[in-house]
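All protein chains but one are shown at their positions in the complex.
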Amino acid sequence: MDQVSLAVNEVWLVVAAVLVMFMQAGFALVEAGFTSARNAGNIIMKNFMDFSVGAVTYWAFGFALAYGSSSLGGFLAWGEVFWFNDPSRASEWFFQVVFAATAATIISGAIAGRVKFSSYLLYTPFITGLIYPIVTHWVWGGGWLAELGFFDFAGSGVVHMLGGVAALAAVLVVGPRVGKYDENGKPRAIPGHSLTHGALGVFILWFGWYGFNAGSTLAAVGQNIAVPAVTTTLAAAAGAIGAMFVAWAITGKPDVGFTINGVLAGLVGVTAGTASVSFGASILIGLIGGALMVGSVIFLERVGVDDPVGAISVHGTVGVWGVVAVALFSDDASLGPQLVGAAAIIAWAFALSFIVFKAIDLTAGLRVSREEEATGLDISEHGNYAYPEFVFQHEVVDLVEAANGDEGRRRAPAAGA
Amino acid sequence: MDQVSLAVNEVWLVVAAVLVMFMQAGFALVEAGFTSARNAGNIIMKNFMDFSVGAVTYWAFGFALAYGSSSLGGFLAWGEVFWFNDPSRASEWFFQVVFAATAATIISGAIAGRVKFSSYLLYTPFITGLIYPIVTHWVWGGGWLAELGFFDFAGSGVVHMLGGVAALAAVLVVGPRVGKYDENGKPRAIPGHSLTHGALGVFILWFGWYGFNAGSTLAAVGQNIAVPAVTTTLAAAAGAIGAMFVAWAITGKPDVGFTINGVLAGLVGVTAGTASVSFGASILIGLIGGALMVGSVIFLERVGVDDPVGAISVHGTVGVWGVVAVALFSDDASLGPQLVGAAAIIAWAFALSFIVFKAIDLTAGLRVSREEEATGLDISEHGNYAYPEFVFQHEVVDLVEAANGDEGRRRAPAAGA
Partner (left out) sequence: MDQVSLAVNEVWLVVAAVLVMFMQAGFALVEAGFTSARNAGNIIMKNFMDFSVGAVTYWAFGFALAYGSSSLGGFLAWGEVFWFNDPSRASEWFFQVVFAATAATIISGAIAGRVKFSSYLLYTPFITGLIYPIVTHWVWGGGWLAELGFFDFAGSGVVHMLGGVAALAAVLVVGPRVGKYDENGKPRAIPGHSLTHGALGVFILWFGWYGFNAGSTLAAVGQNIAVPAVTTTLAAAAGAIGAMFVAWAITGKPDVGFTINGVLAGLVGVTAGTASVSFGASILIGLIGGALMVGSVIFLERVGVDDPVGAISVHGTVGVWGVVAVALFSDDASLGPQLVGAAAIIAWAFALSFIVFKAIDLTAGLRVSREEEATGLDISEHGNYAYPEFVFQHEVVDLVEAANGDEGRRRAPAAGA
């Protein structure tokens, strides 16, 4: 390729990857905003480590398992890119590592508020170094699912469904938060501490998703990079609308949390077919994605799966929908291979994640103590409050006693407060 | 055009549009930060719906009315892009839809804290589908104002003045917030709940504005895309400086809110002439824009126009200035057509917005009850607090009573608290 075309493609791919990288900030804000203020710092730490440990792992072996020069039976790659140091593939690595980090970061929200930080750290290398890269080899690295005709343009299945399923495995191992269910097993609402942070996070994710979907063209010359941008816009919009009206019908109010998660559902839904489906179809995919997400959140909460941010529904449930939708609304995929691929990725991601989390649980221990959970992970795991100057609802009785001369002390929010 | 040039132009236009899209996050944060914590979730919902409903409307008919293949008398376009599905115009649609959403979102801040969410939803399709697209046809679609010689490179008038004027119409219909004026009609300051969110919002808007202004070249090959970036930088900087010193002279302090709104004023002011005026002139335009904004905010507050975020002044008043300034500081425009164009856009945007808001008011009702307004729209309209774990000033008496054994309950901030 001539030097100018190469430069155009590199500019596009690097800019797209930078946008995807920024999605990490979006995930951190959504997860922190949708959960308690006493765990905000811990959420942040997990998000920074997802990317940091993830990048180093992907440099050491993840990239090689996905895109090394030879394929071992279509199952995993192997070759010269361990301890990655090939400048000619730098843009490729950069675009792939931010995807790997996205898959990893989906999990931290689902298990917010109750997992030991040190144990969480043990899991991160598995997803960015092993579970995710091998699936990308199957689909994008010329592996067995690619041979079979499985099609997933930007990763509804490869990234989001995989992350959502791993999150489900993690939640099943670690169990619900203390106070999430009453003595009769009825779920209690535990609202997040900042809708503003949650909303900003969703806007950042939407913004970064243009890099995710349109950047998956991997080049600009000879590609129509604006088509995925349009379907991404319309599906996100429709996802918000669909989720809002369904939630409105069910709860009687246009709920903020469901609506903004609807944006993410629309985005996840269209990701597989973002360059394939018509613009009208992308609206339909978004609407259904938003509605599905609301149903999935309500269902999972009822059956005892405590996912504070809705990550399993947004990425897992709607990820499946995305993989199916591209077969329904375009000629680039057909239903059979899509279902086989979805089943294979689900089985792989669930089984391996379950085994790893279970192994961590049986050795290092996965869950913090009830006291630490009640105190909040920020102070018990990291030694600092996220918002030390502000007064919280749960503190008021203490503070009044202190004001009246009794012994009072700074206490963290009670679980479920 | 050759394939490589096409790719360069597409990369530029798509990246610019993505930056403009992110301005929605900026608007949401500015509007939420500058108003009460008890309405933050509602503001967020309105901003998400501005873009979501706007995108679907613009797909269905807004784009066709602006840029369809034939022009009906220079007044509106018509043609084959209803239910838009033309991949070859995808980048064009994408760049235009984010502009339409910008025009829409200007209004939500001005009427913060007192409008029914369901009624607000009724207005959104009008601005993104009808009011705004028809004006873009006049100016950018080869319509009658373009014929007349009206010049507005990136939309000081077409987008910002239009949005600001629509906001004025909305405020006149809905009236001021409860508690904004005392019994003698004297305005009371109601500070916003988070300067940090407001400031981040302004930075995001500044960031996105490079897409707005420099992206309005619509292409990179053969264009100087850096000139608008420089004038945008200097006008924003000068706007902050101008607003700060004028506010300092008037109030005795360098006020944060005025200063950061000064950035926006500088940006709005330079938008029409961003590719035309000299770098020195862009500083002057920004300085005057910032000063004008401060004067306009103070004036409007005194005459009973309650605009909590200053949107009418920032976008409306300074939008007029931008349309005029390009004639004063460049040869690309002359004063006559600019004044005719400004008058026409103002008349159109004000009349239609007033009629639509009045019609909604007389049918569905535009305003929430006094009780709902006092409680806050987050809980009354959406069923959730934005910050449920934090203690607010107005709650303290209740909480102390509760601590002392009396009946106390979680109450929302009183109006004007």
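For reference, chains read A and B in written order, and residue numbers begin at 1 within each chain.
Assume contacts are C-beta pairs under 8 Å (C-beta built on N, C-alpha and C of every residue); 3 or more make two chains touch, one makes a residue touch a chain.
These numbers were taken from a predicted model, which means no experiment stands behind them.
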## Note on the structure
Cross-chain touch to the chain not pictured, restricted to B:V81, B:I225 or B:V297, is B:I225
### Query
Where the complex has a chain not shown, which of A:M45, A:A199 or A:A333 is the residue touching it?
A:M45
### Message
For a quick check of understanding: of B:L234, B:L267, B:L292 or B:I360, which residue touches the chain that isn't displayed?
### Response
B:L234
### Summary
Considering the complete complex, of A:V8, A:I106, A:I190 or A:V323, the missing chain is touched by A:V8
### Message
Under the stated touch rule, tell me which residues of chain A contact the chain that is not displayed.
### Response
3-4, 7-8, 10-11, 13-15, 17-18, 21-22, 24-25, 28-29, 32, 40-41, 44-45, 47-49, 51-56, 59, 83-85, 87, 90-91, 93-94, 97, 117-118, 194, 197, 200, 378, 381-391, 399-400, 402-404, 410
### Query
Can you list where chain B touches the absent chain?
2, 4-5, 8-9, 11-12, 15, 19, 36-37, 191, 193-196, 199-200, 202-204, 206-207, 210-211, 214, 220-227, 229-230, 233-234, 236-238, 240-241, 244, 251-257, 259-260, 263, 278-280, 283, 390-397, 400-401, 413, 417
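Going forward, only the chains that are shown with their structure count from here on.
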### Message
So chain A and chain B are the same sequence; what rotation in degrees superposes their CA atoms, nearest 5?
### Response
120
